[in-house]
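Complex shown without one protein chain; remaining protein chains in place.
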Amino acid sequence: MKLSFFVNDRPVELETEPDRRLLDLLREELNLTGVKEGCGEGECGACTVLMDGEPVHACLTLAIQLGGRHITTIEGLSASGELDILQRAFVEELAIQCGFCTTGMILSAKALLMKHPDPDEAMIREALSGNICRCSGYVQIVNAVKRAARELREVGR
Amino acid sequence: MNCYVPETMEQLADALLQAGDGARVIAGGTDYTIRLRQGRSAPDALIYPGRIPALHEIALTEDGLRIGAMATMNELVRALGPVPEFAAIADAAGGVGSPQIRSKATMAGNLCNASPAGDMLPIAKLYDIRVKVLDRDGSLHTIPVDEFLLGPGKTALAPGQAVVALLADRKGREGCVSAFHKIGFRSHVSIARIGMGATLRLDEARRIETAVLTLGAVANVPIRVSDAEKLMTGRPLDEALFADVTAVVSKTVHDNCRPANRRYKTEAARGLCADLFAKLEQRL
Partner (left out) sequence: MAHICLVRSTIPHGYVRAIHAEKALALPGVLGVFHCFNTSPRKFNRYRSRFSQELPEEERAFTDYVRFVGDRIGAVAAVSRDAAEKAARLIEVEYEELPYSVGFDDTLAGKNCLNGQSPVVGEFSAEHGTPPDADCVDVESLTQFPPIHHATMEPHVCVADYDPYQDQLTIYSPNQAVHGIRTTIADYLEMPYHRVRVVKATMGGSFGAKQEWFTEPVAALVAKQLGRPVKLVYTRAEAMTCSVVRGAVRASVRGKYLPDGALASLDVELVLDAGAYVGNANDYIASMYGKLFRCYRVPHVRYHARVISSNTPVSGAFRGWSAPEEALFMERNLDAAAAKLALDPVKLRLRNVLLPGDTDQKSGLPMEDIRIRDALLRGRELFAWDELLRADKAFNAASPRYRRGVGVGCGGHGNTYYPRHNDFGEARAMLNEDGTVQLAVTVHDHGCGTVTAMRMIAAEALDMPDRDIRLDEGDTAFTPIDFGCFASRTTFVLGKTVYNAACALRCTILDRASELFGLPREALYAEGAAVRSRLDPDAAIPYREVARAVMLRLRRNVTAEAGFANETNPGVTGAHFAHVEVDTWTGFTRVLDYLAVHDIGQAINPGMCAAQIQGAVQMGCGAALREELVVGKDGRCTSSLSKYHLFLAPDLPNIRVELLMDGRSAEGPYGAKSIGEVSFVPAAPAVCGAVNNALGSELGVLPFTPDRILNYLTEEGSH
């Protein structure tokens, strides 16, 4: 099938099978390898990307579902070459250990902050409930989201 | 593999006709994609109705509720959370999988998947949902939930048909509060081990006028706990009623459950009832 959609605000046209996974399209056709496959069955969240601002599993999203949709990957956050506030917060707060869950974690957090600029801790943990981290106890990750929320609100002022 | 992305209902009917019996309709795809990848389903065509705007609508009128086949769990939470008589739908939808799943998963898809543990199954039973089906000849008909859900992985949907909406009556539910609670393996992101939905209305004397109680993930299809409902009618919502209802629910779970899980589920029904009733009381 012919697929037309948007990745990181850029229009993309591809010829592909209707059941090709978004995960594979991103990694193999578009060389956007920030999205990771941890389980292939929508359990670990390592493949989280945003679709029209909502977090989705790229491993469970098929080409046939993508027409006209806007996909944001981790690369889309730092399109200018500079890390965005959320990414910087993860670095500053030591919220990254092995890094495999990180891109998905950041995008889930991004989706949260786009809807709720002042989330409490319970909301943050709930928003990240679909992203498994095996290296940490989620402490620094939660701190990073809190920090980014604070900084974004200050920037907004 | 062929694919069809219709943009109107007419085009969807057309696609169903053209695609033939070996086609599959995919909504959110969060269950189906896994089966596809494992080779447990080998369709020769996929039909994606997600570009049809009407299928995304959640419409609430005086008479009833219409949930489009493509309405996501997130959308159900937003639309129905504030509506007391349908809040149970929001409760259930808000507990399906993870945030990522809820961005795409649909209630229609959950029913079509017909897993006995499906969170939305006891909800569909709670509201006597009628499943609106489009046929390949363009005609529409409805199937009551009891005739739609036929067993694990089995529905009344035939090849060449697609679910387009789920319908529930509003009449008879005015003044009701509702809630759903489930016990899984952990508090978030878990398949249900028991799910329970309830609607109830109190009269002026604060006695239960009408109650509906359904259980999911216990039998192969969702069941109504009519014994508990009868017991509740005319009684106030107090400790004694709660104890009696819990006993009936436990027994129902015990009698319908597979042996492997029976011991746990029968016992845990107590906590499930307590938490469900707490939600209901909060909303009264």
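The chains carry the letters A and B, assigned in the order they are written, with residues numbered from 1 in each.
Here is the rule we use: contacts are C-beta pairs under 8 Å (C-beta built on N, C-alpha and C of every residue); 3 or more make two chains touch, one makes a residue touch a chain.
Every value quoted in this text rests on a predicted model; they were computed, and no experiment measured them.
**Q** Out of A:His70, A:Arg88 or A:Arg125, point to the residue that touches the absent chain in the complete complex.
**A** Considering all chains, including the one not shown, the answer is A:Arg125.
**Q** Touching the absent chain in the whole complex: find that residue among A:Gly68, A:Gly99 or A:Pro117.
**A** Checking the options A:Gly68, A:Gly99 or A:Pro117, the one contacting the hidden chain is A:Gly99.
**Q** Which chain A residues touch the hidden chain?
**A** 36-41, 43-44, 46, 94, 97-101, 122, 124-126, 128-142
**Q** So that we can see where the missing chain sits, which residues of chain B does it touch?
**A** Output for chain B: 39, 183, 185-191, 263-264, 267-268, 270-272, 274.
One rule holds for everything that comes next: only the chains that are shown with their structure count from here on.
**Q** Between chain A and chain B, what is the gap in Å from one C-alpha centre to the other?
**A** So the centre of chain A lies 29 Å away from the centre of chain B.
**Q** Can you check the complex and tell me which residues of chain A touch chain B?
**A** The contact residues of chain A facing chain B are 1, 17-19, 21, 40-43, 45, 48, 51, 54-57, 59-62, 64-65, 67-68, 108, 111, 126-127, 129-130.
**Q** Flag every residue of chain B that touches chain A in the complex, lowest number first.
**A** 1-3, 5, 26, 29-30, 33-34, 36-37, 46, 48, 50-51, 74, 97-101, 103-104, 188-189
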